[in-house]
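As you look at this complex, bear in mind that one protein chain is not there, while each of the others sits in place.
Chain IDs A and B follow the sequence of writing; residue 1 opens each chain.
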Amino acid sequence: MPLHVGEKAFKSRVEKGLGNEFMRGAVRSAQGRLQDSRSHAAEELGDWEEWRNLGQEIRQHTMENLDFYLQQLSEKVAERGGHVYFAETADDANHYISEVIEKKKARKIAKSKSMVTEEIALNDILEEQGCNVVETDLGEYILQIDDHDPPSHIVAPALHKNKEQIRDVFKEKLGYLHTEKPEELTLFAREQLRKEFLSAEVGITGCNFAVAESGTCALVTNEGNARMVSTLPKTQITVMGMERIVPTWEELDVLVSLLTRAAVGQKLTSYVTALTGPKEESEGDGPEEFHLVVVDNGRSKILGTEFQEALHCIRCAACINVCPVYRHIGGHAYGSIYPGPIGAVLTPLLAGYEDYKELPYASSLCGACTEVCPVKIPLHEYLIDHRRNIVEKENKSNLSEKLAMQGFHKLAGSAGLFNIATKMAPFLVTPFVRDGTISKGPGPLKAWTGARELPLPQKERFRDWFKHRTKGGQHIAKRGD
Amino acid sequence: MQRGEIKNREAFLDKVAGQLGRNRRKDNVIRPKWKHQVQWKVLADLTENELVDVLEKQCEVIHTDFIRTTEKELDAKILQVLQAYGVKTALTSDDSRFSSFGLTNKYQDWKNSSDIDVFKWDIESPGQSRHLAEQADAGITFSDITLAESGTVVLFSSDGKGRSVSLLPSTYIAIIPKSSLVPRMSQAAREIHHQIESGGRISSCINFISGPSNSADIEMNLVVGVHGPIKAAYILVEDR
C-alpha cells in the first residue's frame, strides 16, 4: 500500500519511536522553533483569526464546487497547450506518467518535493521502468540517498535525522569528504544536484495550489529546486491532489499567505512559482510540454461526508508541529506518509480503518491541532468521529473496551447505580491501597498505575458532605478532611 | 499554440458531483464576495516611502542586501554591487528598462574599468542564453511588481525575460523601480486576476522571489543558498 511506511504493527512503530532518543530530541527542538515562528508570524500579521475565517470560507466554497473549478482548471490548462489527465487511482496516475516518460524515451527524471507522488509511490514505478529518479528537495534527497528512508514530516521530511547521520550517508553513498556542517552538506548537495537538473529530461513537481481561472499551478518553495525542475527539463509533469485548487489568484494570495506563515513562519517563501501551461513557443527556457495529473486516489469518497473539511488541508504541518503525541513518537510511528493529527485524520479516510484503526486514538484530544489549523479543520473532533465510526459502524473496538463502555452506559445513565458504584469505590480498591495510595491497580487501572499513583476514593464523597451539611442546616461549610 | 488534451475528465468529475450529492456544475458558479476581507487591511495606510522602509526591513529577514539609489546614480550603484560580490560576468534579461534607465550604455565602461562582462538574454539564441545563465556569476532583472511586506520581486516571464536569469547564477540582483512597490501579494494577485478577467494572457511563469534560496532541512538550521542564488541584492531606484 503506497501510503504505508515502516513496520506493520502500530505498537511496534510507537515503541521504536519512543526509543529513538535522537529523533525525539530533533523533533522537540524543531517543534519549538516552528511553533515560535508560526505564532510570531501570525501575531505580526495581525487579525489572524479573521485570516483563518477567510481561509476556511474559501476552502468551503471551493470544495462545494470542486467539479466546477476542476473543469475550469483543465480547460484553461488545455487552452494554454498543457495536457490534463484525471486519475481516479494511484495506478491510473502512475500509468499515465510512466507512459509520458516512455514516449519521451526519458531516463533521467528530476523531482521536486511532492507529497502526492509519495502517496502514490510514483518513484517505485518509474524506477522499475529503468528511470533514474532524482529527488531534489534537500530533505528528500537525503532520504533517497539513504536507501529510501521514508519522510517523517510533510514539510521537513528528514526531520528525524541529525547532521552526523547525513554526513555519513553522503560519505558512504557519494564519497563526500567534508564535515557535518549544514552549510558544507548543503553546498555539496547543490553541486551534485546542479548536474542532475541540467541533464534531466523530465521534471516532476507537486502543486501547492492550482488556480482555476487561469490554469496556473503554484509551487511554494525555498530551495529553488522546483524552479529548476520547471525551467530546465523539456517535459514537465505536475501532479496534484484534486483538492489543491483555488478559484482565482485572489484566493491564491490568501492561501499562500496562510500556508507560508503556518508552515514556517515566513511572510512568503523564497519562491512562489506560478506556472501556466508549457513555455510559450518563443520563450527561451521552460518546458516545451506540460502535463497536469489530477489525482483522486480516495479523496472523492471523503466529499459529502462529515469529514469533507479534511480536504481543506493545505499541507502546512502546523498541526504536526504542535502535536505532543507526534513530538514523542515521531512521524514514522504513524505508519503513513501523512503523520501527526492530519495524518491520523486523513490516512484512515484514504486507506481504510483496517490498517489504521489505532491512529485516531493516538491523540489526547488536546485540541492544539485544531487551534492552529490555518483553515480551521476540526481535527480533534474528526478524531472522535473516526472513533465513533470504528466503534459504531465498523465494530472494530475490542471486547474489554466494549464491556467497559456497556458498564459505563448503565452507570452514567442511572443515578441510582452511579450512586452505589461511587459509594462502593473506596471499598473496592481497599485491597490495593498501600501507604495511603494505589500503586498497582487491578484490571483496567493497571495501565494507569504503570506510571502513576492513583489517589484514593474518599469515603465521604462530595455528595455525602453536601447532603449532610444542608440537612444540618449549616450554610457555612467547614473545611473538609 | 495547440490546445492540449484532457483525458478522463467526465467520469472523474461526475463522481465528484455525485459525492457532493448533486448534478455537475458546469457553469454559473459565482465566486462569492468573501465575508472576510482582511488581506486588504495589511499595510493599507502606508505612504510609498513607508513601504520602502517596510521593504528595507524585510530584506534583513530574508538575507538580502538592500540599496536605495536615484535614477542618476543607479549605474554606479550596480557597479558597486557587482564589484562587492566579485562578479566577473553578469547576465541581464532583455528588458527595455535597462536602456531607459541608462544602463546599457554603461556596460563598456564597466568592462574597461572593472573587467566585468555584461550579457543580455538573447531571444534569438535561447540555448546560448541558458548556457550563459549557467556560467554567469550574477543575474540581473528589473522587478515588475514589488511586494513590500515580504520583500518580494515579481517577475513575469516573456521572450526576453527567461526564467534562468534569476535562477542559475549564484548572485541575483533585482532592480526595483520605486513605482513598482505595492503593500503585499494581494495587490499583485488582484492585478493578475484583472488581467485574466479582461481576457489577457498571463505569463507562462510568474515568479515571486523573496531573497536568495535557502533550506532548513538539516536539523532546522537555516542555510542560505541551496539550488538557486546564494546571494541576493535589491537596488531600489527612485523613478518618480
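Following the convention adopted for this analysis, a residue touches a chain if its C-beta (ideal position, glycine included) is under 8 Å from a C-beta of that chain, and two chains touch if they have at least 3 such contacts.
Keep in mind that, in the parts below, contacts and distances are computed from a predicted model.
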When one chain of this assembly is omitted, its UniProt record names it as which of these: "Lactate utilization protein A", "ABC transporter permease subunit", "Pyruvate dehydrogenase E1 component alpha subunit" or "Phenol 2-monooxygenase"? "Lactate utilization protein A"
Note: the excluded chain touches shown chains A
One chain is left out of this view; which of A:V325, A:A351 or A:I377 touches it in the full complex? A:V325
Among A:H40, A:K195, A:K301 or A:R463, choose the residue that contacts the chain missing from this document, as touch is defined above. A:R463
List the subunit A residues touching the unshown chain? 14-15, 18, 324-325, 328-329, 361-368, 370-371, 384, 386-392, 397, 401, 405-406, 408-409, 411-415, 418-419, 422, 425, 437, 439, 444-445, 447-448, 450-458, 460-463, 465-467, 475-477, 479-481
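Everything that follows uses one rule, which is that only the chains that are shown with their structure count from here on.
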Spell out the part of subunit B that touches subunit A in their complex, as residue ranges. 1-9, 11-17, 19-21, 24-27, 29, 31-32, 34-39, 41-42, 58, 61-62, 121-123, 126-127, 129-130, 134, 147, 149-152, 157-159, 162-164, 167, 184-186, 188-190, 192-193, 196-197, 202-221, 223, 225-229
For the complex, give me every residue of subunit A touching subunit B. 26, 29-30, 33-34, 45-47, 50-51, 53-54, 57-58, 61, 64-71, 74-75, 77-88, 92, 96, 136-139, 142, 156-159, 162-163, 166, 182-183, 185-187, 189-190, 193-194, 197-198, 213-214, 216, 222-225, 227-228, 230-232, 242, 247-250, 252-254, 256-257, 264, 266-286, 290, 294, 296, 300-301, 303-304
